[in-house]
Every structure is written in C-alpha cells, then in structure tokens.
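First the structure, in the form of structure tokens, and then the observations on it.
A single protein chain has been omitted; all remaining protein chains appear in their positions.
On to chain A.
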Amino acid sequence: MKMVNAFNMKRAAAGLRRINLDGLRWRVFDAKGQILGRLASQIATVVQGKDKPTYTPNRDDGDMCIVLNAKDVCVTGRKLTDKVYYWHTGQVLCLKHFSLNIDIMVYRYVGHLKERTFKDQMAKDPTEVIRKAVLRMLPRNKLRDDRDRKLRIFPGSEHPFGDRPLEPYVMPPRSVREMRPRERRAMVRAQKKAEQQQQNTDGTKKGKKREAPEESA
C-alpha cells in the first residue's frame, strides 16, 4: 500500500471520468465524532451497493461516498497510541551463483517492516486512516479498485463537489455501553481536577505567580 505524504485536493477530485454510471447517488458522511470502525463498516456497505434492492455481486453499483471531517474521527481505548499500521517495503530476490562449488545468495532491494502509529498517521494524512479502514472491509476482488475510486475522503468540511446533488447519510442508532468502573473513576477524577483548577484560577492568579519565583530563589 502506498502511503500518500499529504492530502491533495486535486487528487481527491480526480478520476471521475472513469466511473461509468451516473444514476448513482452522492452520499455524504460526516466523520466528526464518529468511531472509526463503525463508520467504516457503514461506508463499506454503501460503497458496495448493498443497501440497494438491485444489488448484484458481479457488478459495481455502489453510491459515491464523500467523507468529511476525517481529522475528527475518534477511536476508543488506547488506540490513539497503540494502534500501529504496518507495511513492508523492499523486494527480496535471491540469486544463487554456482561457481567453483560455492553458492552465493544475494538479496537485492533490502527493505524493512515499516510501522507508523495511528497518531502519526493522523498528523500526516488523516484521510488514509479512513481509506484503509474501508478498503480492508471490502471484499478482495476485481471490483475493489473501482470501489476505491468511488470513495472521496476529505480532512475538513470543504470539498469540490458542491454542485452535485448531495445526500447526507444518517448513521443508524447505536447503543453505547456504559463505562467500565475504572474508566468512570478516572473520568470523575479528571472532572474534579478540572473543577479545582478552575477554582484556583478564579481565586488568586497574580498572587500565585509572585510566589513561585520566591520559592525557587
């Protein structure tokens, strides 16, 4: 998988000529505050055309999907720091030279296992996060590349498709489970801390600043 270095608006709008039918709808997904995987699975069903009664498995009939606010997509747990994207570079070719009863094996184009955390990927190109998630949810067949072409992801809310008939996609209702006790305690503690800080700043702001250099001296 090639890693795009930065987001390119031109690239996001290109290649529309290759998509044949325009009896397709243009669905707009707002990724703000949505959880990555749950959003990606909905996008995958729409891009495949599985929500239409005329779904045919050998024909690509999915709608055009525009995803906005990709930089605001959320992730639960410790995935911000712990989710790692891996990919391997380099081609390993071995050549055997049978010369003078010695066989030499040569590896060319040595690459390595590369990795990048979720946080770094979001900093570099937030659209790739959603794109990878959706592509990996699509079936690996000949239609996968065409479906990829129907996905247009933008980090902000601006997109060059303003003149098309856009339809916003309403995410299906979701039941969020209640917080685990440890999480809840941490949240309560954070809230109390925030309240205390507010109280302190409301009280004596200048007084505290004068005290600090005196203590150090």
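One rule holds in what follows: contacts are C-beta pairs under 8 Å (C-beta built on N, C-alpha and C of every residue); 3 or more make two chains touch, one makes a residue touch a chain; residues count from 1.
In the analysis below, contacts and distances are computed from a predicted model.
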item: Undepicted complex member, UniProt protein name, chosen from "Dynein light chain roadblock", "Fructose-bisphosphate aldolase", "Trafficking protein particle complex subunit" or "50S ribosomal protein L20"; value: "50S ribosomal protein L20"
item: Per the touch definition above, residue among A:N20, A:T54 or A:Q199 touching the missing chain; value: A:T54
item: Residues of chain A (touch criterion as defined above) contacting the omitted chain; value: 50-57
